[in-house]
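The other protein chains are all here in position, but one chain of the complex has been omitted.
Our next item is subunit A:
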Amino acid sequence: MGDHLARAEDFENKAEKKLSGWGLFGSKFEDAADLFDKSANSYKLAKSWDKAGSTYIKLANCNLKLESKHEAAQAYVDAAHCYKKTNINESVSCLDNAVNIFCEIGRLSMAARYLKEIAELYESEQNIEQAVVYYEKSADFYENEEVNTSANQCKQKVAQFSAQLEQYQRSIEIYEDIARQSLSNNLLKYGVKGHLLNAGICQLCKDDVIAITNALERYQDLDPTFSGTREYRLLADIAAAIDEEDVGKFTEVIKEFDSMTPLDSWKTTLLLRVKEKLKAKELEEDDLT
């Protein structure tokens, strides 16, 4: 380990010396870039992540001087991957730089990929608001490049987090849009009921029985097979339970569905919100009597 560290420092010092010396036609930047690359690799082997990251940034600067923008962007990405282990903010900053360069050179699909990576970093830090911003940007870029599968993955993340942030209408629109797109694809059409279930659960969270009923009619019109699914049954039964303000029935319906298709944590969280509202209503009724 110490051996790698010593080599890394040696390469870095040589690179710095190259930069401060004289060079012909930018050759000093080429030589320095080569040495910074070796240095960064050695730092990585020594698991000295911060130093590796800062060295990759120096490499990126050399590549920018050489007008090698693609290599510069890649160096920023490498720096970000090193910082990811120790300093999330630095990692995000490096990825942001990489994205800007990829945009400049027209590699929008690469930019989209790293915007998604930034979003994932924010997600891992529980910074949901920022994650949503970057997932949206990524989806936008992927859509421009007509990479619809990746765009939809990012949109689903936006929908998921928007619902967590109680922006239900936004979630509903995304899930319905993805369902609509999936219908015309023979491979994706079997996932439509899942998207419509997610949209339906968001409708339930809005606490408007008429809106739920209208939505279910709309979903039937969108996908005629939906009315025969357990997902439709679940939504319809929950809507009925809410209408009747019957917490017992609500719980029973969900328990029955969960016994066959376990609900994930996202659905459980939202359905708990619905249940809390329903309980509150029931208590209000009791207070009035």
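We adopt the following convention: contacts are C-beta pairs under 8 Å (C-beta built on N, C-alpha and C of every residue); 3 or more make two chains touch, one makes a residue touch a chain; residues count from 1.
In this section, contacts and distances are computed from a predicted model.
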item	value
Undisplayed chain, where the name is taken from the UniProt record, one of "Notchless", "Gamma-soluble NSF attachment protein", "Geranylgeranyl transferase type-2 subunit beta" or "Elongin-C"	"Gamma-soluble NSF attachment protein"
Which of A:Ser20, A:Gln126 or A:Ser184 contacts the chain that the document leaves out	A:Ser184
Selected residue (touches chain absent from view) among A:Asp3, A:Glu104, A:Glu166 or A:Glu276	A:Glu104
Residue touching the undisplayed chain, where the options are A:Asn144, A:Gln169, A:Asn214 or A:Thr268	A:Asn144
Subunit A residues that touch the omitted chain in the full complex	103-106, 108, 144, 146, 183-186, 189, 221, 223-225, 228
